[in-house]
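Let me give you the structure first, and then I'll get to my questions.
Missing here: one protein chain of the complex. Every other protein chain is in place.
Let's look at subunit A:
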Amino acid sequence: MHVGGEVDVRSAYCAASVASLTNIMTPALFAGTAEWIARCQNWEGGIGGVPGMEAHGGYTFCGVAALVILKQEHLLNLRSLLHWVTGRQMRFEGGFQGRCNKLVDGCYSFWQAGLLPLLHRALHARGDPALSMAHWMFDQLALQEYILLCCQCPAGGLLDKPGKSRDFYHTCYCLSGLAIAQHFGSGDLHNEVVLGIPENCLQATHPVYNIAPEKVARAVMHFLQYPVPSLDPA
């Protein structure tokens, strides 16, 4: 994550995210990265911080999103990943847990639910005929209920679960999760599923970078104007 710091799948995601948006990707930069991330997938189907570790929502998102950027999602066992993440939506609360047998937490509305658009895309690319053309493979309304009814602080901002205090991190990821739950697909296939009044509807977010899709497009277009920097001495 920084010089002398810890190594885990998050840094792979950060690097892939930044490099792809700013057009500095080279084969050398990510040589072996995709294979390393794939090794972080374990018997549970999810992805841990480093190979051998327990599957965890945050790390799983980072791993999958990084592989999507590197176009190597097929290195994962997508079936067991799908099985794991769908098992993380809590049947009573509607929100998601970060790991098996743990409590629900608003931030996993993005880390976990956000995996389903990525999986949908990967499976679609394989030509899976069973994929829906209108909904993600999780209960979108139940997640929205959890976020809107349980994760809002009366004074503004969002939180982990009732009883916790608000913070920017949870505000960000609850809202991001809400956006994911409200918007299926894009362009011609866009399907909105909004719980409550229409004003509840947020703008869609990009499932890989979690910023507005137009911003992603603009950033990519901008940096494509510049050549990829090389490491060779001038």
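Worth a mention:
Everything below uses one rule, namely that a contact is a pair of C-beta atoms (placed from the backbone, for glycine too) under 8 Å apart; a residue touches a chain by one contact, two chains touch by 3 or more; residues count from 1.
We adopt the following convention: contacts and distances are computed from a predicted model.
Between the listed names "PTAR1 protein", "AP complex subunit sigma", "Phosphatidylinositol N-acetylglucosaminyltransferase subunit H" or "Collectrin, amino acid transport regulator", the UniProt record for the complex's undisplayed chain reads "PTAR1 protein".
Check A:E44, A:E73 or A:D160 against the missing chain and you find that the one touching it is A:E44. Only one of A:C100, A:M133 or A:L149 touches the chain withheld from this view, namely A:C100.
Even with one chain removed from view, subunit A keeps its contact list with that chain: residues 4-6, 43-44, 48-50, 52-54, 56, 99-102.
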